[in-house]
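The structure under discussion is supplied below as structure tokens; questions concerning it will follow.
For this view, one protein chain was removed and the others were kept in their places.
Showing chain A:
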């Protein structure tokens, strides 16, 4: 890009990686919800200024939850023991508590993404056990869904949503058994159901019959979350929930996670972003080379160095 500029050509660079945008550009134009907001000079703005313009309200440095020191419930909802997927991760054991946001961090190839799938029963060749508080084993996706577990993948377009389908069918698909009346699906009911949850989470769409493929990354993720809200769950595994998503939707997702926590839902958040893990989790497990390499408890005094030391 710099070479292009030196050669006298013009580059329009579209991104929501703010530090990159500031570093590489001369002027920045900000759009929000399809509308022009402002154009600023790159050398006169900070990341926080941009965030404010993008979100439309003050974000005091960050948009994570701000509570500290709240005790984690003693009630265990999920026990993972000796979980292994050969060649990816080995002997992972931990307990998840009611109303807890458990962060799992590490480098992207540390095995944590596959771990998320394995917990949801979606991995082949898995060893070890995943069990609910009442002893029910989760061995397949079917088991997971029947026992109110949900999962959103890092690979959103292939695993989380059926992109070449409508928003409506995507939201209704996991809940289809619940929606059928004596085996019959009524279209009005499906429409109403999809609209209810899409609007609850403010998916930006023309209507629920729009194809998911035409939505932005952030709105696709909202559809993913809407479908699970519709299904209702007690435990959700969120793999990289804010990957490739702009700050406004990011803030919405964090708010939603906190609300879910308050309602007593348990969340496992797998993420490559240390800031996010630090800002949202009650407890963080750090993985390295397929094994758990340490546990960090929520605290306002954490620094990225604490994490990096355990990751690398």
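Everything below uses one rule, namely that a residue touches a chain if its C-beta (ideal position, glycine included) is under 8 Å from a C-beta of that chain, and two chains touch if they have at least 3 such contacts; residues count from 1.
Note that contacts and distances are computed from a predicted model.
S.K.: Of the options "Phosphoribosylformylglycinamidine synthase subunit PurQ", "MbtH protein", "Monosaccharide ABC transporter membrane protein, CUT2 family" or "Transcriptional regulatory protein CseB", which is the UniProt protein name for the chain that has been left out of view?
M.R.: Result for the unshown chain: "Monosaccharide ABC transporter membrane protein, CUT2 family".
S.K.: Would you mind spotting which of A:72, A:122, A:200 or A:256 touches the chain that isn't drawn?
M.R.: Here the residue in touch with the unshown chain is A:122.
S.K.: So which of A:40, A:107, A:133 or A:180 would be touching the chain we can't see?
M.R.: Of the candidates A:40, A:107, A:133 or A:180, A:180 is in touch with the missing chain.
S.K.: Return the single residue from A:50, A:77, A:92 or A:145 that touches the missing chain.
M.R.: Considering the complete complex, A:145 is the one touching the chain left out.
S.K.: Identify the residues of chain A touching the omitted chain, counting contacts across the whole complex.
M.R.: 120, 122, 141-142, 145, 151, 153, 158-166, 169, 172-174, 176-177, 180, 183-186, 211, 213, 227
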